[in-house]
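Here's a slice of the assembly, chains where they normally sit.
Chain naming follows the written order as A and B, and within any one chain the residues start at number 1.
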């Protein structure tokens, strides 16, 4: 039975980074990138089983850390003003900003505890007055809104919803498994070769229905080349490939 | 408990309850004898009698309650009568347009389109009487269905919902076709 290991949960990659910096008692402005990167990667390793959605954000940071680590090993880059650039600069800025808001959130928490001790009063309108239902000034409420403007709002919203869908990934559609029998394909190609003796690779591919079938055909041709059954020849780059069947081999 | 503190506690309790509170209950909360509570209530009542106070302490059998002095009702009436000058925020308008064109519609469907919670906007629209509950959808959780009101038709100068045609099925089909052309995918809008 596997022993469940409880990892400390971090609120995103910056949170983890701050924790590591804090744990190692190092200066945020002078982060020992190599050390922190190693520890960071170690943590991610242990996290592997977690939700991939969460992981991706940690991985982006890992890539950034490794990039910085690489750049630290290279000669220092110099900017337009001739100053040496520290590859860590951008990350330090981001970390400090995050740290600031994290700190403010503790401050807010303290205030909330104090403010929670204050109570309010429900509305107690005398009965005589309660009967006056405040009228709504519709003319003012609607303003210069018209039906066609409302329609425009709806349209732009529907468009936004369409835009939100990632056009690349959503067009992948469903990946279906296609069953192609390798042996069947091999004997088919061999009989085709026997019949034609000398034939064009393109013609052979054109007879294949799906992309998967083409891939298999290509693999079979490669296999026959290796065993010497096929002799292939191409006169020019991107030209058609001529295949000759060699029985004796 | 010191009397000053006792008075303050009683005021805080009566204020936050709004309603009447039994003297016995006040004794319990403050762990104080009846005479002391009664004494403190008297001081409190006298304090409110001052001209510059708008509230007063009234006695009801064995209970006490804070209430507004009747002479200031006219100002409360002014507040109650004042037409509320609200405007429809972007958020509320967007929600209204979804309800208008997709009714009957549930909160969940609205949230799917807008990508954010819509409770506040829907409540506002119901309060403005532009939107009303139409019943419940026969689905798990029996969610409420919303639609527009007669007031909505009046406000937008529409005679009936059929007159809202522009963006019904045709337009939706257009969007869908457009979207499909763009991203080559089938989508349910």
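Simple rule for what comes next: a residue touches a chain if its C-beta (ideal position, glycine included) is under 8 Å from a C-beta of that chain, and two chains touch if they have at least 3 such contacts.
Remember, predicted model here, so these are calculated numbers, not experimental data.
Shown is a single representative of every chain type; counted across the entire structure file, the complex carries the copy numbers A x1, B x2.
Heads up, the rule we're going with is that only the chains that are shown with their structure count from here on.
Residues of chain A touching chain B in their complex: 119-126, 128-130, 132, 134-138, 140-143, 145-148, 150-151, 153-155, 157-159, 161-162, 164-165, 167, 170-171, 173.
Interface of chain B with chain A (complex): residues 12, 15-19, 67-68, 70, 73, 76-77, 80-88, 93-94, 96-98, 100-101, 113-115, 128-129, 151, 154-158, 164, 166-167, 171-172, 175, 178-179, 182-185, 187, 189.
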